[in-house]
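One protein chain omitted, others in place.
For clarity, chains are labelled A, B, C, D and E in written order, and residue numbers in each chain start from 1.
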Amino acid sequence: MTRARELNWMQVEEYLSRDDRVVLPLGSTEQHGYLSLETDNILAERVSAEAAEPLGVLVLPVLPYGLTPSFASYPGSPTLRLETFLSVLRDLLDSLYVQGFRRFLLVNGHGGNISGQSLVREWVAAQPDAQAIFHSWWSSTRVQAAAKEVDPEPSHANWFENFPWTRLQGVELPQERKAPLDEAAYRVAGPRQVRELLGDGVFEGAYELPDEQVARVWQAGVEEVRDLLESGWR
Amino acid sequence: MTRARELNWMQVEEYLSRDDRVVLPLGSTEQHGYLSLETDNILAERVSAEAAEPLGVLVLPVLPYGLTPSFASYPGSPTLRLETFLSVLRDLLDSLYVQGFRRFLLVNGHGGNISGQSLVREWVAAQPDAQAIFHSWWSSTRVQAAAKEVDPEPSHANWFENFPWTRLQGVELPQERKAPLDEAAYRVAGPRQVRELLGDGVFEGAYELPDEQVARVWQAGVEEVRDLLESGWR
Amino acid sequence: MTRARELNWMQVEEYLSRDDRVVLPLGSTEQHGYLSLETDNILAERVSAEAAEPLGVLVLPVLPYGLTPSFASYPGSPTLRLETFLSVLRDLLDSLYVQGFRRFLLVNGHGGNISGQSLVREWVAAQPDAQAIFHSWWSSTRVQAAAKEVDPEPSHANWFENFPWTRLQGVELPQERKAPLDEAAYRVAGPRQVRELLGDGVFEGAYELPDEQVARVWQAGVEEVRDLLESGWR
Amino acid sequence: MTRARELNWMQVEEYLSRDDRVVLPLGSTEQHGYLSLETDNILAERVSAEAAEPLGVLVLPVLPYGLTPSFASYPGSPTLRLETFLSVLRDLLDSLYVQGFRRFLLVNGHGGNISGQSLVREWVAAQPDAQAIFHSWWSSTRVQAAAKEVDPEPSHANWFENFPWTRLQGVELPQERKAPLDEAAYRVAGPRQVRELLGDGVFEGAYELPDEQVARVWQAGVEEVRDLLESGWR
Amino acid sequence: MTRARELNWMQVEEYLSRDDRVVLPLGSTEQHGYLSLETDNILAERVSAEAAEPLGVLVLPVLPYGLTPSFASYPGSPTLRLETFLSVLRDLLDSLYVQGFRRFLLVNGHGGNISGQSLVREWVAAQPDAQAIFHSWWSSTRVQAAAKEVDPEPSHANWFENFPWTRLQGVELPQERKAPLDEAAYRVAGPRQVRELLGDGVFEGAYELPDEQVARVWQAGVEEVRDLLESGWR
Partner (left out) sequence: MTRARELNWMQVEEYLSRDDRVVLPLGSTEQHGYLSLETDNILAERVSAEAAEPLGVLVLPVLPYGLTPSFASYPGSPTLRLETFLSVLRDLLDSLYVQGFRRFLLVNGHGGNISGQSLVREWVAAQPDAQAIFHSWWSSTRVQAAAKEVDPEPSHANWFENFPWTRLQGVELPQERKAPLDEAAYRVAGPRQVRELLGDGVFEGAYELPDEQVARVWQAGVEEVRDLLESGWR
């Protein structure tokens, strides 16, 4: 039991007497094609929990709102403004620091949240005795390598995020591969153009692959988070 | 199925073609005595879901971080700063409005978040065709009346928030009633004094009551949220 | 002489050598039906001065601008944005703290300013040796009790705020009681609906009552502020 | 009767049907040597009222808190931060604009508030049909010329701000002239150095002059504000 | 070699072992009539470099974006918002302070940036061991006196800013004097009115004067900056 949901403050106080690590999963509620709007939340929280549990490291609730202005034309995709998102991260780091935490692992599940990395870098520069890592679990060299052994196109809302816990009951998926994303067009696309470009919201490639194949990628993600928790510190 | 977790964007788009209501539950991860640190999150989200489901109204994921600076001496109680919290609410309202929502019910589960009410009032003043209600489900006249029929002291982290889904396995609760909170002392207490004053974090009264009694209070809360969703609009 | 207007800095320096309390009245310039636009300013400042004078406690000038976005359709009701108002309070607390003050009583005269309470709570959490109380003088249990002994409907801009020093020369008041406010409608009203709902701006009830009756309520308000100044601290 | 204090919203609505001008006096509560801490507030508000009354132009309550970080070592001198002060001005302009005002005269009584001029310039650039003037009543060419006919050193807290309504009962003033301010030293002085440099807080020159002489300067100030109200617009 | 462009960090570290002064030139990219859009940048940076070089004082790169909302109708005049500009100055002072600098000279080349002075004043009040001077090189008594010996109307974009290094190849200048600026009209002018008023963007007077005459004014500017660097500190 290492998730805040399963703990009370006395248990956290006891934990802090012997450890100072904490995991903060970061997500985004947004279109994921045929998959759940909470796909990023589910995956960030789950990869954190699976990684942290064997180590007994505390996992906070996922922040379910992130930066997704480009998906504004897809209903169900609320977004924070950039400054707000950064302030949320800063406030959480600040107040957790006051309570005694010193090593922070932010496990990010959403590409649009990448600026959190700059915030973490800035925050750490002002806290000489704290360490913080911003880790986008799905985009690391290690996970991308594992993914590409399965299929050359791991991407937003396709098989790469399609798990028993992100797919929806009764929703059928296209069986064909989607054509590759036109990256040059995507780079200059506003919300309307993004929708024209993506249609169903999936970026490219296969919509689903056999669970046992995808599980290998997932396993790589869990292990990398666990390794960071164990030995990613100075 | 009315929770974002169980829906994809196509389903929300279809929903928006016939409805413009949305529920945003607001919580706080913070000390709740012997109960789960996520008590406010769990209750806000659950009261929203139970109220909204029969009506088919969309429920967003709970915002699990709120304003709780006074509990800084209780580990596991991260807090946003006031401006950040208000910005989060504003951004969510703004971006959901762009996606077509017009009637917003913010179901608040935490006393410290009360300033959200002012934000909602300000936001609505600039959006002539939108309506937004900030509803603290547990503090309404109706719920307080139902609670006081059960026990005269419904309060933070006591029986009033003690449900099968907020209590923790293997954690024993004191059987005696706690002495009433010294409200005058609490009013001028900083974090350290708050902890001295509250000790285990519960404000006062009985730690638990029979579930069937508490369920009556819960039912009043669910029904009031549902009534607001149905007929609280202009 | 305890008001800043009647003092110079040498006198305040002398005061600080023996006391560290200060009163900051908070108002709002806004519609008050037939009464002065400065009703909240006048009352907050006056209740502060009458309470503080016998104790010799310093009273600052009233902040005459607050949060009143819902009255935007009533000319003469400028409003601050929520973040601005909170920043004003924080800055005043911060800079007065630097000058040696440690016990702050914010005497609030306007319902819309309630978020100031959250700001005070947050500010105090970061200042272990300071105390601050946000007190809405007119809404306390004690004053409301005194008011209801006079008339069951003390409310915005009615008899409850009608004093020789808030009423205007040559302005006649309706003699009948106004029908009760439709609170459900008010809850979801934007500025335009608020004006349709309120008409002359008074919420409900009698427009005026005999001064000697209202004076009893006022006296309760003054005494409560004085009690807080004397013994509200830890 | 042109001050908000003496008006209700119905009267302002009637006023707006024939005029769109409004005066916002800006002050600062801060050390003024032997004079009232509210000297800037009193003078800004009074010069506004005397100028506006014959024209029937609306005058708002003075903003009694401004920018005075350099006087931090003089008790009784709270200060806003620069961003906060600018936000207050912007919010007041914004919300008054919504209510129908189009010509704004900000009558400033305090040197430290000079950045308000930049704010006004920026605000006007985004409001094609509004005009706003930031006028420091005491530092205009015209008032300075009138002052120098009386005495070569009109300055902070000396005879230039010494009026029956800013001096304090029972406080005696030095009879000699104070030596000229060392401006080079003042330029690089922090709060502590400012106090060492200024001592009693007066900048230089005579502490008082006969009221009838000072009245001539005052008259120039009132007339200039009135002229701006009458013919300062495009 | 005292400009950051010509130095690496090792050289600055060595410099800091014997000096703690630094010059930050402030400009604005904006219309300057027939002259370069970068006139303010060029002059602020150059006057800084010429003044600092003989003293060996470090000069940072000019900040080429400032506050110029009133020139919005002149293409090529981007502007920062007021709060942003102030934040830039604060951040630079803060981070340079951390690196060991203690005496800051901000050499300002643009009238619209004047609020920087208030920021510097505020910043210094919180840094007891640092000094900072905000110096508008072109508007000092000394430079204005030198200019008026040359011509009675030194002003924006006229001869006063016309140097071999700000004028453009192949651009011809009007030979007649421009009529004096209508200052009353300028005071209430928004961007559109400013353009109507100024036409080519020059405020008034002669467009060019013989270089040797203008050089005398320049020399006064350089010397004053150098004097401040040498003996302007406490």
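The working rule: a residue touches a chain if its C-beta (ideal position, glycine included) is under 8 Å from a C-beta of that chain, and two chains touch if they have at least 3 such contacts.
Computed from a predicted structure; not experimentally measured.
Asker: If the full complex is used, which shown chains touch the chain that is missing here?
Answerer: A, E
Asker: Where the complex has a chain not shown, which of E:E53, E:E83 or E:E208 is the residue touching it?
Answerer: E:E83
Asker: Of the residues A:P64, A:G112 or A:P154, I need the one that contacts the missing chain.
Answerer: Checking each option in A:P64, A:G112 or A:P154, the one touching the absent chain turns out to be A:G112.
Asker: Among the options E:L96, E:I133, E:V150 or E:A206, which residue touches the chain absent from this view?
Answerer: Of all options in E:L96, E:I133, E:V150 or E:A206, contact with the hidden chain holds for E:L96.
Asker: I need the residue numbers on chain A that touch the omitted chain, in ascending order.
Answerer: With respect to the unshown chain, the touching residues of chain A are 67, 69-70, 72, 81-83, 86, 112, 114-115, 117-119, 121-122, 124-128, 131-133, 184-185, 187-193, 232-234.
Asker: Tell me where the left-out chain touches chain E, residue by residue.
Answerer: Touching the missing chain: residues 4-10, 12-13, 15-16, 29, 31-38, 41-42, 58, 60-65, 69, 72, 74-81, 83-84, 87-88, 91-92, 95-96, 98-100, 168-169, 171, 200-201.
In this section, only the chains that are shown with their structure count from here on.
Asker: How short can a path of touching chains from chain B to chain E be, counted in steps?
Answerer: Counted as steps through touching chains, the separation is 3.
Asker: Among the remaining chains, which ones contact both chain A and chain C?
Answerer: B
Asker: When contacts are scored as defined above, which chain pair ends up with more C-beta pairs, B-C or C-D?
Answerer: Between the chain pairs B-C and C-D, C-D carries more contacts.
Asker: Where chain A and chain B touch, do the two copies share over half of their residue numbers, giving same, or under half, giving different?
Answerer: same
Asker: Go ahead and note the Å separation of the Cα centroids belonging to chain A and chain E.
Answerer: Once rounded, the distance between the two centres reads 47 Å.
Asker: Would you mind listing the residues of chain D that make contact with two or more other chains?
Answerer: Where chain D meets two or more other chains at a single residue, that happens at 69, 72, 81, 83.
Asker: Have a look at which chains touch which and call the overall pattern line, ring, star, complete or other.
Answerer: Here the contact pattern is a line, an open path with two ends.
Asker: Would you mind giving me the full set of chain pairs in touch?
Answerer: Result for touching pairs of chains: A-B, B-C, C-D, D-E.
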